[in-house]
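Quick one: the structure is below, and I'll ask about it shortly.
Every protein chain but one is kept in place in this view of the complex.
Note that the chains take the letters A, B and C in the order they are written out, and that residue 1 is the start of every chain.
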């Protein structure tokens, strides 16, 4: 009987809440796969393989169903969800043609929610990608933030959404040079009133725009996003949740389980070399050395943080167009065992980036929606297992991060507390 | 001041307790490396890299120091500790010649504790290895058990040892065919009085001999050892500790951290193929198909137990003499992600078997000595992270097994309780 | 002007000669890909990548164009060209859906040339694959040969073909046990008149049938085929060409260029280990240990034949259904350099078997057609670079085999002599 009641409540909830998933950089491979994936899940054309929230541990939390999530986003290129998915199918040999066809109408409908990307001044490494006509040019940072917030508010209104979750899946940016204006929100906002395009990177303008519209913000890339003191200050004043940064999908994910293994067996890592080759737009952007720095930093710091000393670490990235959406990572771990003996482990990871990332983006949306409905606000450290560089969490051992998530799930923070708030909602 | 006191107590304890480490199969590469390793640690010629008990977490438990461990064993071949280590140095290019020279005297002295291997009837796959003259032939199982127990008792007496820990590092045996006599100790002992050599495998006779002499028994191989109902029954009546089986040193260790990763990311393992090539005597023995079955079973069951479903798993082993003590394992993991996409991970592990195993054998001896001194008896489930097929423990996820060990350590089962018993000793 | 004339002649020839390509085992992945490939080449939907005869060296030889080749074959299963290609597309992610659609009519038309596979007595390992109804059961070997020859003659007549080339791409068979009847054709034929199914394997019955119908015979598998003294004797009396055996498409191809490298640098190969995992029907058949022996022998002998001494060689094969038509081969080469130093090379080859094999089958058909039109008969040693175990050729170094082919091509054996015979035809 208890079950019936829960069942009942769940059905009610399903009809009561709808959430928005807003993708910054909607037109890339991840964006297309997120949209297609949600559509396919709703239509029961895909199972939950690859979705963490599809595991039995997450079954009774009252997570929102895929059919209650509406997709929108910003994008500077003209390519839409359907085109990008067809490109993946033809060039990378993934996703069945029948599933793509069956979801075409939904993808086209969501495509109408995609707004022109906001470009401030003369930002360079993006220019080549920005097709004529799908860009909203602005001259100050304040203007950018306002445009973004308005786009988000309009989206929420149009679909009567309970909450909108903004997830940054746009191309990586170069690292940020610190400035005095980053210290407080007041100083920052003032500086953003000038015509300078040097104050904040684009990802941070989007974070500010999201918070201004009371949307949660998740940074799935190594870009700066909300990692500026002034923005953090502002975030705390808004009705939002946040977490990031840089989704942990492949090579780094493996590092985060293998490095602890070496530590626990007291095997000394002498050197850890990683070489990544990839063919998608992320790779193309990363062929810009300034951008590559951000990504490599995000990937490299992890091993020494886990083992507690500094082995020689090297990470390199090459853009190889023939690989299309595939990414191949070769890692060579040189380690020392008993009596000074040097041994090695090498692995090759062959994965499709978008296919690995998309379900995690959906997971993050669902888990943030749950957290929002449960009434909590602020950072979400229990989601650190999704990120290479988790916000305000020093733990990089994947299994310890996983425990944070499982503790959250089993301590009833989901189910037990939610019903109350749900009933009142 | 508290520190001084502890320091003091530790010094006292060091002089009070001496432990014996008795190796079944002392003359192989692992045996030589264990002996050399203990000698080198005592002489400060080696650091604790590779020893789990060398990690900071184990620092204040009051573990016995390497200099308090005396080595002995059984062996059917004539090759001794020093010869086997020199062979490793020359053929496998490991362990510095200077360390070997400096430890020569200790190795020679321990060599005098090595007793002829006990051989019952006409056991075949061992025969080729058994040099003339270093074998004690017996005609019944009872006789075998008695000889083994007497050798152990003499060793304990000779060195006035607090406790002797028997660790089986002999070559793998074929799987056991169940027999009616295995049901109770009474039936088993009676059957062992006959001239049959079919009742129990050699590893089980050694386990019985160890228990008869009140020595703890640890099975580092996939052989049967104490995994017979009647022997378990007997073990509970003796003043002993026990755990096993099959040390987790390389490929399977990796499986036990990678399989959980796939599970936690909800990536479906389609097939897991492992191919192992190795050049040492273990490999030579494993070229016997009947023996190979035991090893492969021990290696294969793990993945499905961790993920909860049965992927296609294949494990093969080839004996390649040119590799000497090196072992190369190639694993190919074929898995499915979101939207039916097939991806793969492959790794190559290149390690020296003896160098990886030996420090774990020393760890097991130290941790068993601690447990014995602490007054506990029976199985030691907290040591399951050392084994491919841990005794009475269903957990195969390495990090969960590690937690069992860390919980044991941090719950003061070591330090807090020991001082008391030590003081009274 | 000379060119114009040649151009002219070529056009003439194209309209004059049509050839038949008869596939034993037409319904598998290779058969489907050969048929689709020929159709796609004719329709200019595929370029010649993967076809040796598409290289510039073969341009002016007067090779027949793909549109002049008609496909037929024998097959015991019901699956046809189109079904097998669609299976490849869906399960292995290869070949564009648009190409398959465009060639559907041709595939269906050729499907009507596929005759039921001939099954003598109660042959076991094939039975499971033989769908009810697509098998022609016969009770003596003579009957089998006659049915096969009649099928071939009917095919030649139907399309008014200049010559029919029979290529065996059926599943591998176990090795042959020599018998007294294999010594002469007279004895053999007499024995084939009895009801025994032990005299010859199926592949040899097909070879006899091909020769009886004056068709050339090429064995692309490790099966026995024409490698029986009595069949060789018979072949020499017929108007045919022949070569084999076992197409060199992947791992062995690499061995045939890497082993010479080690030899020429005087690096001593200590051990060469190969582990092959594959998911297609060939793999399924090879999971039968008796069959596996043939394949492994064909793969292993090569290294020692090239380097002139016998390293330790190991080759293993595992059937892994999830790989579908993909084959992954991991090879580990352990070698010794100067001053006794051991080093290693390892490689992983990831290829789709049918895609690699099919263009070589087309090459062999074209090159045999050329040779036939040029008036030569008997063995074709210049085609040895296509095979793991070339007929009557001891050379296994790929580059020496390649030279045989290039010498054949450049010595005008093709162009120069052909015009004469063509004109007279």
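Assorted remarks:
Following the convention adopted for this analysis, a residue touches a chain if its C-beta (ideal position, glycine included) is under 8 Å from a C-beta of that chain, and two chains touch if they have at least 3 such contacts.
These numbers come from a predicted model, not from an experiment.
Considering the entire complex, the omitted chain makes contact with A, B, C. In the complete complex, the hidden chain is touched by one of C:23, C:303, C:317 or C:356, namely C:356. Residue-wise, the contact with the chain that is not shown comes from A:273, picked out of A:45, A:102, A:273 or A:293.
The chain not shown here is touched by just one of A:137, A:179, A:305 or A:334, and that residue is A:334. Within the full complex, the residue among C:186, C:290 or C:343 touching the omitted chain is C:343. Residues of subunit B that touch the chain left out of view are 90, 93-94, 96-97, 348. Where subunit C meets the chain that is not shown, the touching residues are 33, 36-37, 40, 46, 48-52, 54-55, 94-96, 99, 253-254, 257-258, 260-261, 264-268, 336-341, 343-352, 355-356, 358-359, 385, 398-399, 402. For subunit A, the residues touching the absent chain in the complete assembly are 93, 270-271, 273, 275, 277, 312, 314, 316, 318, 320-323, 328, 330, 332, 334, 342, 346, 348.
Keep this in mind: only the chains that are shown with their structure count from here on.
Work out the mean CA point of subunit B and of subunit C, and you get 52 Å between them.
Shown for subunit B are the residues in touch with two or more other chains, namely 346, 348.
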